[in-house]
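For this depiction, one protein chain was excluded, whereas all remaining protein chains were kept in their positions.
Per-chain residue numbering starts at 1, and chain names A, B and C are given in the order in which the chains are listed.
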Amino acid sequence: ADRGRLMVHGEDRPGIVAAVSGLLSNHGANIVSLDQYSTDHSGGRFFQRTEFHLKGFAAQREQLEQELEETLRPLGMSWRLTEAQQLKRVAVFASKMDHCLLDLLWRERRGELGMTTTMVVSNHPDLAEEVRSFGVPFFHVPVTKENKPEAERKQVELVRDNVDVVVLARYMQILTGDFLDNVGVPVINIHHSFLPAFMGANPYLKAKERGVKLIGATAHYVTEDLDEGPIIEQDVERVSHADTVTDLVRKGADVERRVLARAVGWHCEDRVFRDGNSTVVFD
Amino acid sequence: ADRGRLMVHGEDRPGIVAAVSGLLSNHGANIVSLDQYSTDHSGGRFFQRTEFHLKGFAAQREQLEQELEETLRPLGMSWRLTEAQQLKRVAVFASKMDHCLLDLLWRERRGELGMTTTMVVSNHPDLAEEVRSFGVPFFHVPVTKENKPEAERKQVELVRDNVDVVVLARYMQILTGDFLDNVGVPVINIHHSFLPAFMGANPYLKAKERGVKLIGATAHYVTEDLDEGPIIEQDVERVSHADTVTDLVRKGADVERRVLARAVGWHCEDRVFRDGNSTVVFD
Amino acid sequence: ADRGRLMVHGEDRPGIVAAVSGLLSNHGANIVSLDQYSTDHSGGRFFQRTEFHLKGFAAQREQLEQELEETLRPLGMSWRLTEAQQLKRVAVFASKMDHCLLDLLWRERRGELGMTTTMVVSNHPDLAEEVRSFGVPFFHVPVTKENKPEAERKQVELVRDNVDVVVLARYMQILTGDFLDNVGVPVINIHHSFLPAFMGANPYLKAKERGVKLIGATAHYVTEDLDEGPIIEQDVERVSHADTVTDLVRKGADVERRVLARAVGWHCEDRVFRDGNSTVVFD
Partner (left out) sequence: ADRGRLMVHGEDRPGIVAAVSGLLSNHGANIVSLDQYSTDHSGGRFFQRTEFHLKGFAAQREQLEQELEETLRPLGMSWRLTEAQQLKRVAVFASKMDHCLLDLLWRERRGELGMTTTMVVSNHPDLAEEVRSFGVPFFHVPVTKENKPEAERKQVELVRDNVDVVVLARYMQILTGDFLDNVGVPVINIHHSFLPAFMGANPYLKAKERGVKLIGATAHYVTEDLDEGPIIEQDVERVSHADTVTDLVRKGADVERRVLARAVGWHCEDRVFRDGNSTVVFD
C-alpha cells in the first residue's frame, strides 16, 4: 500500500522531471524506478512513469494530488497517480473462442498481470460455465444486426464505471464509435498479423498460399478505424509448408494469447502511454 | 564428389518414393537424408529431396540420369540431379547499400552457403572496390528511365548461362518481366516486412507512427508482381518507441542480411521448391 | 482411420528406404510425408518416419505388420506402426504447480497434441478439483522418504499398460531407476535452463545475481541421470535487470509450458526418435 505510480505526459518543456521528482522528494518518497522519454528535444511530447515508495502513501495521497495539480496543470501536463497494489478492474469481452480468455483468467488466478476480471461479457452463452468456475460473473448479451445499438447500450451499462479497461479476447463483433465514446475506458484488442498483411477474408489461407514462414499477433488500443489503433505489443511464431491452415490458426492462437497477456499486463501496470496513433511502452 | 542430391516434384501419385529409392538403391547409393512432402494425399503436389552417398557418382551420373528420365518422365515428374560439392554460381545485383552484399561475400569466403559469387552487377559504381577486394568481378551497368531496356539486355548478357541464380541484395531497380523471362534462372529478392504491412513510400516512418514493435524481412523469388513472389524465409527483430526511424532502418538491415543469407543458402543447397506462389522448404 | 505412420530405425545400410517404400507402395499406400536422416553415410544410425494414406488401413494392418517384420527384421531394423488418429494415452504427474498441467489439459480439450490424458497422478491433493473439472481422473499418491518404494509401486500399478507415455509436469519428486525400469513407457520431463547453467539450489536467484538476460526451459526424456536425458525441445524468454527473482520464476513458467506442450505434441505424433543420449526430431 506504500507503493505509488505517477504517470505524466504532455508537450515537452524543460524542468518537468525536476519539478515532479522535487515534489515527490519533498514528500519523502523514494523513487524506485523512473522512465522518461521525449519524442524530440524541442517541440516533442514528454512521457514519464515514476514508481515510488512512500510510507503512508494513502494518508498523503490527497495532499500529493493537490500539489501535483498545482505544479503540472500550469505546465500543460496531464497526470495520473495510482496505487501499485490496486488491481485494475477488467471486463473481458469474448465470443466462442476460449484461448485468450482462459489465459487471462489463469494468469489472474496466479496473481500475474495486476488485474482482476470483474466480468466477462459475451455475445454467445458457450463459455459461461468455464468462466463462472473461476468465480467471475458472466453476462450473455446477444448481438444481432437489428439489436446492435441496444446491445451496445446494455454492454455500456454493465461496464461503465465498473471497470478500468475493456479487453477484447477474440470478441468477434465490431464495436461502434458510439460504444467507444460511451464506455469511458480504454479498449484493448488482439488480432492476427502477418508479414506482409493479407487483406480481407481468410488471411490464414492467403498466408498459406504465399508460403508465409511467420505468423504473428498484434495487441492494440481500439479506435474507430478497425484494427488500426496504437500498437501495444506484437510477436510471431515460426511455421512451415508442412503446417496446414488449421495448424496456422492453432499457432496463431498461441501467439495471440501470449501477446494479449503481455499487453494487458503492461497496461495494468501503467506502463503504456498513447502517443497519437503510436504508443510509448516502458516495459 | 561422391555426394549427390535428387529433387523430384510433380502431381502426387502412389509409388514415386519407392521408384526413386529403388533406382538409387540399385546403383548402390546410400540415402543420407530424404525429405518428402505431399500437399494432399489425393490430388496433391509431390515434393522430394534426397541426399545420397554414391561412390563414383561422377562416373555413374550419365547412366543414372538416363534411368531417372525413363522412370520419372512417364509418371509426369520433374526432376533435377546435382552434385552436393558443386557450388551454385551466383550473380549478386546491388545498388549503393552494402549490408546484404558484404554479408554474402563474407559468408562465401568462410565456405558457408554452398555458393560462389561469379559477379556483382550494380547500377552504381560505389561498391566496386569493396567487391573486387574479395576477388569478385564488379560490373557497373547504369540504369536510367531511358536506357532501361538496353541496360537489362546488358545485364542478361552478363548473367545468362554464367550463373545459376541471381540474388538482389538491395538492388533498387525494378526488373521487368522481359528480364525475368530472358535471364533463365531464379531470382531471389529481400525486402523489409512489417506486421501489418505499410503500403507506399516511407514504410519505416509509417511503422514508427503506428508504434510497431517488430520489424521484419522477407526473402522471396521474384515474379512479375513486385514483392509478391513465393516466400522462402522471414524473420523479425524487436524494436521500441525509443528507436528512431533511422534505428528502425538499421535494425531492418540486420534482419535483411540474416534472412537473405538463410534463403540463399537453402536455395543453393537445393532445399527450396516452388509450389505455385508458395514454397516447400526442407531446411 | 486410413492414415498410418511407420517409424524405422537402426544401423544404417543401403536399401532401407527402397525396401520400406516399396512395401508400402505394394499395399497401395500413398506416402504423404517422409523424413529420413542418417547420422553418417557409412556406419551411422538410420531414422525414418513415414506418414501414409491407405484406404482400409485397419483391415490390412496385420498383413502389413507381418511383411514389415519379414523385411526389416533381417536388416536389423526396429520399427513401429501406428494409426495417426489413435491418440496417445498420457499419465501426467504433477505436484502443486499447475501451469504445465493445465496447459496440457486445455490443449487436449482443443484437440491439439494428439494425446488423451487418462489420469493425473500427484503427490499432493491440491489440484484434484481442477483436474476433475476436465473429466480426468486424479490419483493422490503421497510420497515421503519412508514410503517412496511403496509409492512408486503404486504409481507403476496405476500407469503400467494403461498409458503410452508419462509426462512430468513440474512433478517435484525424483523417480528412481526402479520406477523407470518398471513403468515400461517413455517419461518426459520439463525443467528450467539457463545460459550458462547454475548448479544447485536457487538457480533463479543465481541467474539474477549474474545478470542473466535469457531464461529457458528444456524438455527431455528421463534417464537415471537426473535432468540429463536426451533433449526433445528447448526455448528461452528474454528478461532484464528490472525482473525480480519472482518475475524470473513466472517467465520461466511461461516458457516451461510452451516447451513441454511442443515436446509432448511431437512425441505423441511419433516425431521423436531417441538416439543414444540425443534425439532426432522430425518436426
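In this text, contacts are C-beta pairs under 8 Å (C-beta built on N, C-alpha and C of every residue); 3 or more make two chains touch, one makes a residue touch a chain.
Quick caveat: nothing in here was measured; it's all calculated off a predicted structure.
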Full-complex contact with the absent chain, from A:17, A:81, A:128 or A:172: A:17
Residue of C:63, C:85 or C:277 in touch with the missing chain, whole complex considered: C:277
Residue of C:33, C:71 or C:234 in touch with the missing chain, whole complex considered: C:234
Residue touching the undisplayed chain, where the options are A:32, A:174 or A:205: A:32
Subunit A residues touching the omitted chain (full complex): 3, 12-15, 17-18, 21-22, 24-25, 28-38, 41-42, 48, 53
Missing-partner contacts on subunit C, residue numbers: 37, 193-197, 208-214, 216, 218, 227-228, 230-236, 240-242, 275-281, 283
Interface with the unshown chain - residue positions in subunit B: 33, 99, 102, 106, 110, 112, 133, 242, 250, 254, 258
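The rule is simple: only the chains that are shown with their structure count from here on.
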Most distant chain from subunit B, judged by the mean position of its C-alpha atoms: A
Centroid distance [mean C-alpha coordinates] between subunit B and subunit A, Å: 41
CA centroid of subunit A to CA centroid of subunit C, Å: 37
Residues within subunit C bordering two or more other chains: 33
